[in-house]
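A single protein chain has been removed from this complex, and every other one stays in its place.
First chain written, first letter: the chains are A, B, C and D, and each begins at residue 1.
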Amino acid sequence: MKIGVYVCECGINIAHTVDVEKVVEDVQNLPNVAVSRFYKYMCSDPGQALIKKDIKDLQLDRVVVASCSPRMHEPTFRRVLEETGLNPYFFEMVNIREQCSWVHQEKEKSTGKAIQLITGAVARASFLEPLEKKEVSVIPKALVIGGGVAGIQAALEIAEKGFKVYLVERSPSIGGRMAQLDKTFPTLDCSACILTPKMVDAARHPNIELLTYSEVVGLDGYIGNFKVKVKKKPRYVDEEKCVGCGLCAAACRLKGRIPNEFDLNKGKRSAIYVPFPQAIPLKYTIDPEKCITLKTGKCGDKALCVEACERNAINFDQKEEILELDVGTIVVATGFDLFNPMEKPEYGYGKYPNVITGLEFERLISASGPTGGHIEINGKEPKKVVFIQCVGSRDKKTHEYCSRVCCMYTAKQAHMVKEKIPGADLVIYYTDVRAFGKGFEEFYNRVQGEGIVYRRRELGDPIEVIKNNDKVLVKTKGHPDIDADLVVLATGIIPREDSKELSRILNINQSADGFFLEAHPKLRPMDTFTDGIFLAGCCQSPKDIPDAVAQASGAAVRAAEPLAQGKVEVEAISAVIDADVCGGCRMCEDLCAYSALEFDSEKKVMTCNDVMCKGCGSCASACPTGAITMRHFDMQQILAQIDGISAEAIVQ
Amino acid sequence: MVNEKQLRDEVKKLVSRDDVKYVIGYEQGTYGFQVTPSFAFTPEEAERFIFSPLCANNLSVYLMLEEKPPLRKGEKEDTRKVGLVVKGCDARAVVQILQEKGLKRESLVIIGVPCTGVIDPKKITVKFPHQIKPVDVREEGNHYVLTINGKNQKIPKDELLFEKCKQCEYPTPVIHDVLLGDEVKSTKKEEYKEIKTLEKKALKEKWEFWSKAFDRCIRCYACRNVCPLCYCKECIVDQLSPQWIYRSVNRSENTVWNLIRAYHLAGRCSGCGECERACPMNIPLTMLNKKIEKDIKELFQYVAGVNLEEKPLLAMFKPNDTEDTIL
Amino acid sequence: MKENPYQPWLATIDSICDEVGGQRAIKTFRLVFQDEKVREKFTFLPGQCVMVSLFGKGECFFAISSSPTQKGFIEVSVLKLGKVTSALHECEPGDVVGVRGPYGNHFDVSGWMGKNLVLIGGGIGQAPLRSLIKYVVDNRKQYGKLDIIYGARTSKDLCYTKDFAELKTCEDTNACLSIDVKEDGWSDFVGFVPDNLMRVNPSPKNAIAVTCGPPIMIKYVIQNLGKLGFSEDQIFTTLEMRMKCGIGKCGRCNIGNLYVCKDGPVFSYKQLQNIKGEQ
Amino acid sequence: MKVSTMEKYILLKNKLPEWINMITPTYTIFAPVKEEDLVFFKPITKPSEMTLAYSNAIVPPKAQMFHQTETMFTFTQGKNIRVNPASLPDEKIVVFGIRPCDAKSLSIIDPVFTNDFEDPYYLTKRKNAILVGLSCNQPTVNCFCTSLNGSPASPEHLDILLTDIGDKYYVELNSEKGKQLVEKTKKLFTPATDADSKKKKDVEKKAVDAITRQMKINNVDAFVKKLDTIFDAPYWKTIAMKCLGCGACTYLCPTCHCFDIQDETTLDKGARIRVWDSCMRPEYTLHASGHNPRPERMNRVRNRVYHKYNYYPKNHQMIACVGCGRCIDNCPVNIDIIDVITKAGEVKP
Partner (left out) sequence: MMQTTQVEVKKKMKKDFEPNIIGFLCNWCSYAGADLAGTSRMQYPPNLKVIRVMCSGRINPIFVINALQQGADGVLIGGCHPGDCHYERGNYLARRRYAILRELLDYVGIDPRRVRMTWVSASEGKKFADVVKEVTDEIRELGPIQQLKRENTW
């Protein structure tokens, strides 16, 4: 056994607190260590070449690299071994940066810890077994969850590469949040004008299958072979027959009496509806909670919509369907929710009609909105408008992060007010204006130049909105009170309410803020920790449209890769069952979350499906007979690692 | 207590059946108060069967102990049933084995004996250390009547009973095909008095108590071999690579062996106390097993060996399992 | 007090010869004692065994597969099977092992002088025979006819192929190889070792037959030797058992009252027939 | 070693502590100590620690010569492999209060550790040990030493035998070693009278009579031959049916001497140790190939019986059993060697 140990200085990241020279000297004496060296950047080309040369010259059979987190460079170094013909699993990585040099200051102690960690790794390395990478074939289809701009973009890009895509959207139409916006900053393009063609493209694309009014309710399998359960809710309208003429909605007894969610309840619709005129697909949907027929079984003598529909598209007998889709990869683009300002009662939202949110304002000024684009509050055009930024953002009590878009949309909205009501008086309460994107600063300057007043307030300073006849009084520390006609709250972007549930269904992680967690914040921003599932748009973190679209394109590329390859490598780390030792108690069967363990009723032993097994090891640690070996984390390896770390000669 | 004639008749009936291989019961041992396991293949052999308050052994251990040498060419597997005499606690071990699918229910014929407690041989030999000839022991109310050298001796049950029997919650076998005699209802609740007393002691005292006990351990593994639920094909202490527990007999390894043994029975131990009875070094092993039994009752509301459909304790969870000590 | 019999001498692996690859790999290790005095003092006869230690892993009992006529080293052939043998297979030349011995009895090389020898081996069982063959070849004149019958499952499972290439060119030596299943390019016998024995058809006259190999092979070889007219005391074999001490103390390698490590490993068929005990 | 004429003395019971105190500086004294209703041979520092009112120690005093765990030597692993011999203790010990049967057991296992290869660990301790026996006045239920030509008061395998004859001990010096031990403390001893000798004989007879269980082996040679004829008898299977395969009988047997050798290591160091092993375990004979010459409990139970009553007599001309009864006392399923052997005599070949 010949082990090579390589200690990385990582510039000075490691070297400034770990005496790498001493480390190298000490570990040189460990059993089986044939060579130990240090180098400035082990992951660099020369660093890798150094290892390769040693493997060849010294015939090393195990390699230990002490550098950064294995979550960062383990694949890099495994490749080094592979390129020299050594099994990549003969590699062990020691984390002496994130978990040593960066977190300890005393040089002596960090050096000691580094030696202990490396000793553990060396001890473990001599028990490493070669593992064969497993390949599975990939179903050349993808699933995109969420039909907002990110989802649409991702779906289109994958479809363009020639793969079938299912685009699942829970609401009756795709389009998402962007469809609700009026104009986009900083270019002031009409949101609907740039989005609608994309929606149409998606609907028309031969490779895209739209599954609107549908939700993902279950996921099984693994990269390349996911089995997705999609619940298709009944529209009570035959999509094949419906042409979107709207006669039904016009006939509905409840016409104009139901608040329209798309307009944030500011407009009204019928019980049979499309959320907005440009909806895709343009198919009507009956709201089961409102429709008289569906609620009472009877709607007058005859349901008027049925009568109105010339194509007999309405079908009250439609049932919920569960579709099973087989896909190879998944893009999650489920978007975001907006902060509910009721959580901050001091702003008076919900109490006074004069206080609205930014998105409500978007509907208000939208030409297709409930007021046809006319800004009015209590039936009057507001003269004095106050914008308050950072509502539910950058706030330790609610959401600590910056939502990234509020500064700019507030500027845009202020500009829109100025454009529509030139005489209006506008005040924006801000803390910092973050105008970091392309054209942002310019836009901000332009808006300021329009006579809009920016008033700074510290984040901690309270703003209070109280009633003053049919106006509201905005009281702010350090500024004179404003008697406003309209207050627009720049509410922040928050994770969707159901993201916890979805994270469980998909088995992906959430970060502390509740957004889905990317595999690496810098280098793998589109990946999740579950192979084959990628992230796009605001479900990962707040973004503006171009960022969401860019990430969607990126996620699409990542998701299309395995589809194009046709096969994919899956985790080689899996459980193996020694049939001679297995007692057939089937305890592990219940433990496995992936149904990877199956009972062979003939031989009366358990068997493990390598591909299904994710390598968690829960079965191995519960197996009463010790028949289950967890590859790469077997008992022997862990025992040796404990031994190495605690070796008295080293611990002292 | 059971009518022995009834027992023998039942066993004779069983062994006469074509689908029964043999029946495991008790017979008179070779000296004094000894009772020994007995295997009846024929009705004649069933004549030896007895049942008395001395029948302490948990015979279900033999269910998993039967060695089946590889079949020769043309040889068919013997799938005949095995009959077994069980007391309350023994039956729980049977349930546990069945639950763990170690055996099929169809492969057993269970003769249940409602149990009013058995005598701890250690307690009785202290009282009669030189008894060589077999002794007839009967139960009369709260007393045992021993006929020694023609003379009757009355001894209060409490003085001779196994501690485990004093708080037995399942005196009537929870599983059986035949039940001999009337059901015995338990009015007792396991109180874990001894366990609770020890729990409350200072760490140092506890360690003193146990290290002294474990120091005596000679690692003969009688505790393991006598346990009906220790039936792994290869026990962890016998494994060489990796070798978790060294074969050296010293305090560290002995402690670990005893802890692992107890832990391995978490949620499986039926509380028959055979480990402690078999231990030649008088290590209070049931105090370890009972401790875990108590904990899992309190923490997870789990009782081993009473329900055939139950899933293994450590193969499942409740989302609201205890979080008390988690940082 | 004499030397501690449990304490091995250190020996360096001088060279390693890969005999057989795959799952049941066999390697032959040439071991050289580090201490020159030990090198001189260590004498043995064919059939004897040594305990080889891999420190930290344990010890294993192996027949010496080199001949006493080869000086300065000993060789052992190791089938990769358990913890120690697997670890041995990981060793490289220059690695240090422990060796103690020689143990056990040996082939009666002096008693067999002048006799014809029929040596029948299978698989790794050839190891002790190899020692004997070398010994006989090196003392060729003192022995009669030499028939060597050796077989394995496939040609790839044959050990000591280099030796056999040489043996085939030796005079007065009849080396007959066999494999169980037909292979392209195989010109020797195809079939089981006992069948090859019948084909070779050695005469029992003034002959000694020695057979080593898997138990099932030995069983049929002995049967066939009987058919050929060999008597019980003309047939010898070596036995294997799990060993720990190698010196008749630890108890496990007994067959009846005999200890394989001390009273064996060489037994005559006659002896074996009279032992009551599990083999 | 044995002296031709045995010297006989009297030691008053109240002088015993003094005697022990006098020899304590020179010898480590292992004496019976009570713990949790059991008696163990343990090193004592003062006489009050020991108990002489005991039947026998649970673990036989073979453990004092043949440690359950013994470091054979240590080594360094890794690049510089070195072997460091374990230092053999030169400590002189006295096993005080050992029963005649247990003393006999040591004589029985001596040849194993001597044979062609001397076992330094056992023999060093054996040679450094003085066995001061105590006659067994009150044999227990399962004592049967008399069935095997033993006696509860035989000085045969001892250096010194003490017999409790009321208020004093009858002391028999049976070896040079024994003599030497007494030599320096002579003043505590007075020569024994004929009356004392008679008293001892009476005590011995009483003890012999108290042994009621008998194993029926009339003639050792004949019995060995008998066993040869019933090796394949189904009898062994019926015995083995009950056996659980635990090692209690073997570990507690004074003549069982099997051991296992293992390497125990840390990262860079290690030791080769030996530990008691038991032939009742399947792993004991399991080959690395998976083949097991004694695959079933029947094979192992039979091997145990044969080892003591057939193989051992064949090799060493004595039965490897002293009749201490420990295996009977401690078998959880009442496999009773007296019964097994007696019945084996009745089995038809």
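By definition in this document, a contact is a pair of C-beta atoms (placed from the backbone, for glycine too) under 8 Å apart; a residue touches a chain by one contact, two chains touch by 3 or more.
Bear in mind the structure is a predicted one, so any value in this text is a computation, not a measurement.
Novice: Specify the shown partners of the omitted chain in the complete complex.
Specialist: Over the full assembly, the chain not pictured touches A, B, D.
Novice: Per the definition of touch given earlier, which of A:120, A:147 or A:392 contacts the omitted chain?
Specialist: That would be A:120, which touches the missing chain.
Novice: Decide which residue listed in B:74, B:141 or B:319 touches the omitted chain of the complex.
Specialist: Selected residue, touching the omitted chain: B:319.
Novice: Which of these, B:146, B:180, B:266 or B:303, touches the one chain of the complex that we don't see?
Specialist: Considering the complete complex, B:266 is the one touching the chain left out.
Novice: In the complete complex, which positions of subunit D touch the hidden chain?
Specialist: Contacting residues on subunit D, toward the hidden partner: 71, 74, 86, 264, 266, 269, 271, 273.
Novice: Could you pull out which residues of subunit A are in touch with the chain that's been left out?
Specialist: Contact residues on subunit A toward the absent chain are 69-71, 95, 97-100, 102-106, 109-110, 112-113, 116-117, 120, 500, 503-504, 507, 509-513, 517, 529-530, 573, 591, 593-594, 614-618, 620-622, 630, 633, 635, 638-639, 641-643, 645-648, 651.
Novice: List every residue of subunit B that touches the chain not included in the displayed model.
Specialist: Subunit B touches the missing chain through residues 198-199, 203-211, 236, 244, 246, 250-253, 255-256, 259-260, 262-263, 266, 288, 291-292, 295-296, 299-300, 313-315, 317, 319, 321-327.
One rule holds in what follows: only the chains that are shown with their structure count from here on.
Novice: Which chain wins if you rank chains by how close their C-alpha centre is to the centre of all protein C-alpha atoms?
Specialist: Most central by this criterion: B.
Novice: For the chain pairs C-D and A-B, which is connected through the larger number of C-beta pairs in contact?
Specialist: Most contacts of the two pairs: C-D.
Novice: Mind checking the centre-to-centre distance between subunit B and subunit C? Centres are C-alpha means, answer in whole Å.
Specialist: Roughly 50 Å, centre to centre.
Novice: Report the inter-centroid distance (CA atoms only) between subunit C and subunit D in whole Å.
Specialist: 39
Novice: What is the distance in Å between the mean C-alpha positions of subunit A and subunit C?
Specialist: Comparing mean C-alpha positions, subunit C is 67 Å from subunit A.
Novice: Check each residue of subunit B and list the ones that touch at least two other chains.
Specialist: In subunit B, the residues touching two or more other chains are 241.
Novice: What positions in subunit D touch 2 or more of the other chains?
Specialist: 77, 260, 262
Novice: Give every residue of subunit D touching subunit C within the complex, in rising order.
Specialist: On the subunit D side, the touching residues are 72-73, 75, 77, 81, 83, 85, 88, 112-113, 115-120, 123-124, 228, 231, 257-263, 265, 270, 272, 274, 277, 279, 284-289, 293-294, 299, 303, 306-307, 310-312, 314-315.
Novice: Touching subunit B in the complex: which residues of subunit D?
Specialist: Where subunit D meets subunit B, its residues are 35-38, 40, 58-59, 68-69, 140-142, 212-213, 238, 241-242, 244-248, 250-252, 260, 262, 264, 273, 275-276, 278, 281, 283, 295-297, 328-330, 332-336, 338-339.
Novice: Can you list the subunit B residues touching subunit D in their complex?
Specialist: Its residues touching subunit D are 29-32, 34-37, 39, 57, 61-62, 65, 67, 69, 122, 126, 129-132, 212-213, 216, 218-222, 224-226, 238, 243, 246-250, 274, 277-278, 280-282.
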